[in-house]
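A single protein chain has been omitted from the complex, and every remaining protein chain is retained in its original position.
Chain lettering (A, B and C) follows the sequence in which the chains are written, and residue indices restart at 1 in each chain.
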Amino acid sequence: MSEPNLPDCQIYRPEIRFVDIDAAGIVNNAVYLNYFEQSRIHFFEGIVGKKWNWNEAGMVVARHEIDYQLPILFNDDVRIITWIDHVGEKSIKAAYVVQKQMEGKWLRTAKANTILVSYDHINGKTIPWPDKMVAGLHGFGIGCPECL
Amino acid sequence: MSEPNLPDCQIYRPEIRFVDIDAAGIVNNAVYLNYFEQSRIHFFEGIVGKKWNWNEAGMVVARHEIDYQLPILFNDDVRIITWIDHVGEKSIKAAYVVQKQMEGKWLRTAKANTILVSYDHINGKTIPWPDKMVAGLHGFGIGCPECL
Amino acid sequence: MSEPNLPDCQIYRPEIRFVDIDAAGIVNNAVYLNYFEQSRIHFFEGIVGKKWNWNEAGMVVARHEIDYQLPILFNDDVRIITWIDHVGEKSIKAAYVVQKQMEGKWLRTAKANTILVSYDHINGKTIPWPDKMVAGLHGFGIGCPECL
Partner (left out) sequence: MSEPNLPDCQIYRPEIRFVDIDAAGIVNNAVYLNYFEQSRIHFFEGIVGKKWNWNEAGMVVARHEIDYQLPILFNDDVRIITWIDHVGEKSIKAAYVVQKQMEGKWLRTAKANTILVSYDHINGKTIPWPDKMVAGLHGFGIGCPECL
């Protein structure tokens, strides 16, 4: 099935590992946060490149909200669409929709968002976002993709 | 240091496994959801006992909100206090405070809450909470412990 | 860099998740067993197809041996090559080589093997391998690929 008309960095397709499935037979609720972590890495590499120094100009997770709507099973074909909802001086709100294919359609299985805080891991303190990050995010575009 | 004056089932002390620590040197944000899962199991066993049939009268996670306030390190002494904020016909809101010991005090490192939906895994559908669960929760008491 | 001249089911390329990295900055030794699990799933799907009933004619892990030779880092490009070393009446020995790219070469980072026992999960007992599995494995070929 065709991908939505979105830049590559906004679409992450997690591999559903056997070990991601818990005793209830579905992807464990905690594993979604690992998928979102990978989605963010993929997204931000698209914005600032693979050479960014995340130690010097990194970010920490300050808050998550996750709504689980449909379970994900082992053989499901899943994609996560990521975007930025807001850029503040020291924080960013990232948002995600998780979809899986069922009978030729992509159904939403979860939605979530994360507050990220700009963080200098070397000096151990919050810092304003670097100009390149802010310019990159605004250049890319803020807000939910229209296709969702 | 002394425990707060709370029933045993409200206090869960996670073992911080070496593997819970990520490359940033702190407990990974996803692992908190595993700790909360264990906290809930510990809490609900205190309410309905160890013989409850969770397959027949279980629950599924519908939503999490987590605020991360201080990082947890490998050797930290951590406890999670769990309570129920609301009991609806088919849903429950559980809430948690995560604390760690620093210089003789318990500091809050995170707070979170989870919406749980009553679920019959055998027939694959939501069901009203069994009377024993509702009575058990009301008997135990609803709301944030005063000590927090 | 070019792939070795091997059937697709023998090559598995794990995604290195951020959370796979431990506090020492390398893929944790336990995570290799998850990668091998995915390698086996990928391999056996190539032998008996995606419709196989693993519940009825499954397998359980009886033994692992793993030699760790070089660490795997977050951005490493990794592949795992899987083969079958021996097919017994009720057991199979699978083997793996883990490689990563360094300066245009694939270097071996680990080697391992697993004893798998044929298991009927419905009746909870070991069973002889189904004919289709044995024929499939012999048709595919037993032993270490020559290129290794």
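Going forward, a contact is a pair of C-beta atoms (placed from the backbone, for glycine too) under 8 Å apart; a residue touches a chain by one contact, two chains touch by 3 or more.
Just so it is clear, the structure is predicted and the values come from calculations on it, not from any experiment.
Asker: Pick from C:Cys9, C:Ile47 or C:Ala62: which residue touches the chain that isn't shown?
Answerer: C:Ala62
Asker: Out of C:Cys9, C:Leu33, C:Val48 or C:Val87, which is the one that touches the chain we can't see?
Answerer: Here the residue in touch with the unshown chain is C:Leu33.
Asker: By the contact definition given up top, give the residues of chain A that touch the hidden chain.
Answerer: Within chain A, the residues that touch the unshown chain are 18-19, 21-23, 25, 28, 30, 74.
Asker: With the missing chain put back, which residues of chain C would touch it? List them for me.
Answerer: Those residues of chain C that touch the unshown chain are 24, 28-34, 37, 60-68, 121.
Asker: Under the stated touch rule, tell me which residues of chain B contact the chain that is not displayed.
Answerer: 15, 17-19, 34, 37-38, 41, 50, 75
The criterion applied here is as follows: only the chains that are shown with their structure count from here on.
Asker: If you average the CA coordinates per chain, which chain's centre is most distant from that of chain C?
Answerer: B
Asker: Where the CA atoms of chain B average out and where those of chain C average out, how many Å apart are those spots?
Answerer: About 37 Å, centre to centre.
Asker: Could you work out how far the Cα centre of chain A sits from that of chain B, in whole Å?
Answerer: 25
Asker: Using the touch rule from the top of the page, what residues of chain C touch 2 or more other chains?
Answerer: Touching at least two other chains: 18-19.
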